[in-house]
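Dumping the structure here so I can ask a few things about it.
Selected chains from the complex are presented in situ; the others are not included.
Letters A and B name the chains as they come in the text, with residue numbers starting at 1 for each one.
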Amino acid sequence: MIIQTDSNITSDQQKKITQHLERIGYSWSTVTTQFRQYIIAVGNRPFDIRRVGQLSGVTDVHRVSDPYKLVSKKWKLDYSDINIGDDLVIGPDTFTMMAGPCSIESEAQIESTVDHLVKNNIPVMRGGVYKPRSSPYSFRGLGMDGLKLFAQYCRERGIKIITEVMMVEQVEEMHDYVDIFQVGARNSQNFNLLDVLGGVDKPVLLKRGMSMTIPELLQSAEYIFSNGNEKIILCERGIRTFENSYRNTMDINAIAILKERSHLPVIADPSHGVGIRKYVDKVAKSAVMAGADGVIMEVHEVPQQAFSDGQQTLDYVQAEQLYKQLRELYQLRESFDRA
Amino acid sequence: MIIQTDSNITSDQQKKITQHLERIGYSWSTVTTQFRQYIIAVGNRPFDIRRVGQLSGVTDVHRVSDPYKLVSKKWKLDYSDINIGDDLVIGPDTFTMMAGPCSIESEAQIESTVDHLVKNNIPVMRGGVYKPRSSPYSFRGLGMDGLKLFAQYCRERGIKIITEVMMVEQVEEMHDYVDIFQVGARNSQNFNLLDVLGGVDKPVLLKRGMSMTIPELLQSAEYIFSNGNEKIILCERGIRTFENSYRNTMDINAIAILKERSHLPVIADPSHGVGIRKYVDKVAKSAVMAGADGVIMEVHEVPQQAFSDGQQTLDYVQAEQLYKQLRELYQLRESFDRA
C-alpha cells in the first residue's frame, strides 16, 4: 500500500497512521523525496482502504501488491517527467537522444564529440570514466581527471553529461560534474549503490542487468525512489540468452511492458542491445516503435580506434543520419498515439 | 562451395565437375530447384576457385564456408521474391500482412475473418487446422474438414491460405488447399518434414524454434532449398529466455541479422513474439523497423472466445488500426532506405 501524506503532516498525525498500519498487521516505512512524502506499508492481510484514506494527514492511498510500489503505474497514472536541468526533460512528451564514446579517452576526443553533438542538437553526451571491465588487464577509464575535462567541455557548450558510477565512494566526488548518474548492468543489483543514489539530487539512469527480470529491474528502481530520489530513468540494453550471433538480445518487449507497469521513462541502448555496428540503426528504430522515450548510443569519430566497444560504435556520418531518422520516426509514433 | 550449372548441362560435363571436386577432396550433392541447378560441395581444403569456374557447364561458383549455403546471401546478393500466386509476391519491395485466428473453429468464423481481411485488403489468411498442443487433452484442430472449408471461402474471395503442416503424411492431402505451408516452431528441426517440403511446388514459411540459433534456422531452410524448393519464407516468432513477464522474447536483432545473412524474406510474428494482446501493436511496429518483409498476426472476432491463443489475439478494431499504421510505417522505412 502507498499512502501519500500531507506535506504539513504533524508527527502526531503520522503516528496515528502508522499505529493503524501496525494494528492491521502491516510493516511500514516513510519515504521523503524531492517532491512528496509517502508511507509504504507491506503486508498481506485484507484491509479496508477507506479507513486508511480517512485518517488525518492522508492525501491519497493506493493498493499496490506488486513487489515494487512507488515506481508502479498502478498509483501514479501519469508518466513522470524527469527534469535534467535547463529545460531538458525526459518523459512522455519528448524523445531524448544521448550519444558519445564508450570511454572518455582524451581532450581531443571530448572536443570532437561535443562539436558533433552540438551540430546535431543532441543534448546529452555519454562517456565512461570508470569502466567495468571483465578483465583486470583492460583499460579501466581515466577516472576523475577524465570526468573534469569531460565536464569542462560540456558545460561550455550546454551539453549534459551522463556517466557511469561504479561505487558508493565515487558518488560524492563525481556529483558536481555529472548531470545523470548511470548505473551499469553489472551494478543493477548493487543495492548499497542504489541506496546512496536515492539520496542525491540528480537523475539516475538505471540499466537492466544482463539476466534481470522486469520485476527485478523495477525493484532496483524502487531502492532509489524509496531512498528519496524520484528522478529515475530505466534503460533496456539487452539480455543474455542462448543466441550468440550478436552480443545481447535487445528485449523490445520489455520496453513496451515497462511503459505499462511503471510511470518512469524508458531509454533504449541499441549499441549494447545488439552489439554490432551495422545493426544498431535498425535496433534503435525498433526501440522507438516499442515506445522508448529516448536512446543512448555509442558514437566515436573513428570507432575502429576506440579504447572499448568499437565494434558496436557508430561513426559521425552513420550517427547523423540515424538522429534524423529517429526524430522523424518519433513524429510518426506521436501521430499514431494521437490516432 | 556453391556451383551454379548450365540448365543444358550434359551428364558428361556434370561428371567432369564432380570428378574435379572429388579430386580436391570435396563431397558434393546436386540440387535442382524450380528455378536452377546447383552442385553443393563441402570440404575444408583450400582450392583454386578459378579452376572450378573454368570447367565446362559451370555458370557461376561461390565460396560459402557457412554451415548453410544456398540460403546464404554470400552468393545470391539480391533478395529473393517469393511468388505466392496471382501477383502476390513476398520480398524486398513489398510488405505483406497475414492475419487470422490461431485455430480454424467454424464456418461462421472463417466467413467473418475473410470479410475482415477483404475489407482491409489483407491478402493472406492464417488459421490452424492441425494444432501442436503441449497437452494431449487440448483442442487439436478441425483437420482436413476444416481446411476444406477454409479453402472454399478464401478461394472465392481471392485470399491466400497459410496453415501449419505437422507431419509428412499431411503434406499430400493438404497440398491442394494450401498456398503457403507453415512449419511451426516445434517442427523447425523435423528434418524429414523439411525434406518433403523441399519437394513441393508451394512456398514454405519456416518458423524459428524456441531455442534455435540463427545459423540453425538457416540450416533448416537449407534442407528445404537443397531438396528443390527455393520458395522459403523465414519467420521470427520469439525465443525462450529467462524472462517470464511475457510468453516469448521477440528477437528483433534476429530479423536484422537474417536479412543480412540470407536472401530469403523474413516475416515477423508479433503475436507469439510477445504473447500478450496489448503489446502486439508495439512489437509489430518494432519488427517493421527491424526490417521485416511482413507480419503474421492472430486476429479473431471475439478473442476471448477463441479456442486457443486468445490472450495474444487482436480483435478486428485493434487489427484495423494496426494494419493502417504498419503500412504507413513501411512507407517511412522505404523512404529511409532510399536516403
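Going forward, a contact is a pair of C-beta atoms (placed from the backbone, for glycine too) under 8 Å apart; a residue touches a chain by one contact, two chains touch by 3 or more.
A quick note: this is a predicted structure, and the numbers were derived from the prediction, not measured.
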Checklist line | Oligomeric state of the whole complex, in copies, if 2 are shown | finding: 4
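Just so it is clear, only the chains that are shown with their structure count from here on.
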Next item on the list: Note the rotational component of the Cα superposition from chain A to chain B, reported as an angle of 0 to 180 degrees in steps of 5.
Entry: 180
Check: When the C-alpha atoms of chain A and chain B are each averaged to a single point, how far apart are the two points in Å?
Finding: 38
Checklist line | chain B residues touching chain A - in the complex, by the definition given at the top | finding: 211, 213-215, 239, 241-246, 249-257, 260, 273-274, 278-279, 282-283, 285-291, 321, 325, 328-329, 332-333, 336, 339
